[in-house]
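Missing here: one protein chain of the complex. Every other protein chain is in place.
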Amino acid sequence: MMEKIKAFLKKYQLIVLIVVGILFVVAPLIINGTVKKSNYVIDIMVRILFYIIFASSLNVINGYSGQFNIGHAGFMLIGSYTGALLATKLGMGGPWYWLAIPIAGLVTALAGLLVALPTLKLRGIYLAIVTLGFSEIIRIVAMNWTAVTNGPLGVKNIPKVWLFGISKTSSPLVMYYIVFAFVILCLYTTYKVINSRVGRAWMSIREDSAASMSLGVEVGKYKAINFMYGAFWAGIGGALMAVYYRFISADMFIVDEGFNVLAMVILGGQGTLVGPIIGAVMVNMITEFFRFADEFRLVFYAILIIMMMWMRPQGLAGASNSVLAGKQIKKNDKKKSKHAAKKERV
Amino acid sequence: MYVLQQLLNGICQGSIYALMAIGYAMIYGIVGLVTFTYGEIIMMGSFSAFYYFMAFGDNLVLSLICGFATAALVGIVVHKVCYQRFLDAPRHISLICTIGMSMLIKNLAIIVFGSTMKGLPIFFEGKTLVLAEKTVEGFHQQLSLTYLQIVVIVTVIVLAIALSLFLNKTRTGVRLRAVSQDRKAAALVGVNVKNTTLLGNCIGCGFGGVAGILLGLYYNSIIPTMGGAAGMKAFSSVVIGGLSNIPGAALGGISIGVIENLGIAFIPNGSGYRDVFAFVFLIIALVIKPEGLFAKRGNNA
Partner (left out) sequence: MSVILESKNVSKHFGGIKAVNHVDMKIEKGDIFGIIGPNGAGKTTFFNVCSGTIPATEGQVYFKGELITGKSPAQIARRGLARTFQNIKLFNYMTVLENVKIGFHMHTSTNLFDAVLNNKKFKRDEEFAIEEGKKIIEKVGLLDYMDVQAGNLAYGVQRRVEIARALALNPDILLLDEPAAGMNPNETRDLLEFVKMLNNDGYTIAVIEHDMKFVMNLCKNIMVLNFGTKICEGDAEHVKNDPKVHEAYFGKGTTL
């Protein structure tokens, strides 16, 4: 019976993905031209797409390997600044930007490694604080290192990107599909990696890293790889942002922005592919709804987060079969009384 | 002389951080959970003083009491929402809950108090106690402490001693220490663990509230978003000191204060990077000695 339900849910997940996917493909075409202010709507949809990349990459770190990164904004910043600076200062604008995007991803992955390395042995809360610190430090550096980053003025006039030969590809609609293509790529690669030996190693670290080690999994190495992977996609997303908005500055990446992405993962669901997508859509819808009063929006998120922790810690579409869900699996209690359950150390 | 003055400033500022750190260490020691809400509790303490001053006039001591009480009350709410339910759950759940709570308090504060800076009344009119003077190459240098600085240091010392006496010499204090060492054992010897945990949390928050007022007086301004940096410094101090090691936390706080002031003094354009010092120090400390620089046994963490 349980197996039938599980199979149904798995199939259901796929259906949701397909439906949402089709929606995202078809909607802009319909909206463009029919709805007034169509550019505005498409703009919101592109923003959701960006956040899907950010939330999904954060989810790989927090949801799949169980590490605690709350400074994702830092990686987003590095990606977008790398792309922007490559385009403006090293002339990699226009069609060359296609090269700049993966470079930005790799640079951010390197940053991920640098953050992960000193923290491999640290437990959850310490890692969280270090990631927060990193995110703030990077922002302050970007804000003050005027020589390289233009300081608080940010980087502007980032050249549009276009496909070789086709000149009219910088309209919002085309940019939308370009970003969409990257989203598909991100989700696909994440799906493949999660369902491989690497993904299993990550999940074993999340569930019980001592047991994982005793089975030969090099926990440190895989934690680092995990960070690099998440950082890579955050970097790609950042580079795409740079060329879409054509202007970036350090205050687009304040700590609150990192919390924003974290909220998407927490609310939408950790440890599943669909979770961050739902989170990104949900949070952005809420943002639109609360356009008139920003502080109330944050109050609303806060209440949602608290409620979510009370009712369903893994998030709406999160992995129920994981320590993320917080429930203790009921073992045969009388047999366990001899051996006191060791508390999970974060 | 300049260096000495900065050092003195650092110790003074550091003592405020030390107070916060002591409060945080108490909460961590007794509740056993890490929290993100401490900064907001510090902030609430300072705002309660602001409104106290507006309503009842410039009585410093009473305002400190008011701050203590307000922070403790907020602490009760935080405890009921974020800690009590999750004491035995995986740690990340309470952590995320405190992140949400911190967002909640901060933004409610922005809505209710307004998002602009507010000033606290000025005490002691900037009178200073000059400790030493010297004239070097035509420049008159002074080593001095403002009366406010003296009051700050004295307040922190008094509170620290009071806490120490309370924890070591009273029955309640013993109960608190018992719970911080082993909840189950404490329950077995008849300690009301639930209430004691709440009490420990409230005392810790109260200290934070007082620290908030001192911060506000020191910088002459408070703003609802001040919690973030303050909480970070409290946490850094505690980690450096060894998590539930109270004297270590105090030392950690003082060292952060000193490093901040020396850093600002000697690095050009340093003040923009003020908050970064605590972070960088923390990260370096964690990498070198994950149990905390001043940790004693290092197996509580």
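In order of appearance the chains are A and B, and numbering begins at 1 in each one.
In the analysis below, contacts are C-beta pairs under 8 Å (C-beta built on N, C-alpha and C of every residue); 3 or more make two chains touch, one makes a residue touch a chain.
Just so we're clear, the structure is a prediction, and the values are computed from it rather than from any experiment.
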Displayed chains contacted by the hidden chain, counting the whole assembly: A
Residue in contact with the excluded chain [from A:Val19, A:Leu117 or A:Ala211]: A:Ala211
Where the missing chain touches subunit A, by residue: 3, 189, 192-193, 195-201, 203-204, 207-208, 210-219, 225, 229, 319, 321-323, 325, 329, 331-332, 335-336, 338-339, 341-342
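The rule we apply is simple: only the chains that are shown with their structure count from here on.
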Centre-of-Cα separation between subunit B and subunit A, whole angstrom: 33
Of all residues in subunit B, those that touch subunit A in their complex: 34, 81-82, 85-86, 88-97, 99-104, 106-108, 110-111, 115, 228, 232, 235-236, 239, 269, 272-273, 275-276, 279-280, 282-283, 286-287, 290
List of subunit A residues in touch with subunit B within their complex: 66, 68, 70, 118-119, 121-122, 124-126, 128-130, 132-134, 136-137, 140, 143-144, 255, 259, 262, 266, 295-296, 298-299, 301-306, 309-310, 313, 323-324, 326, 343-346
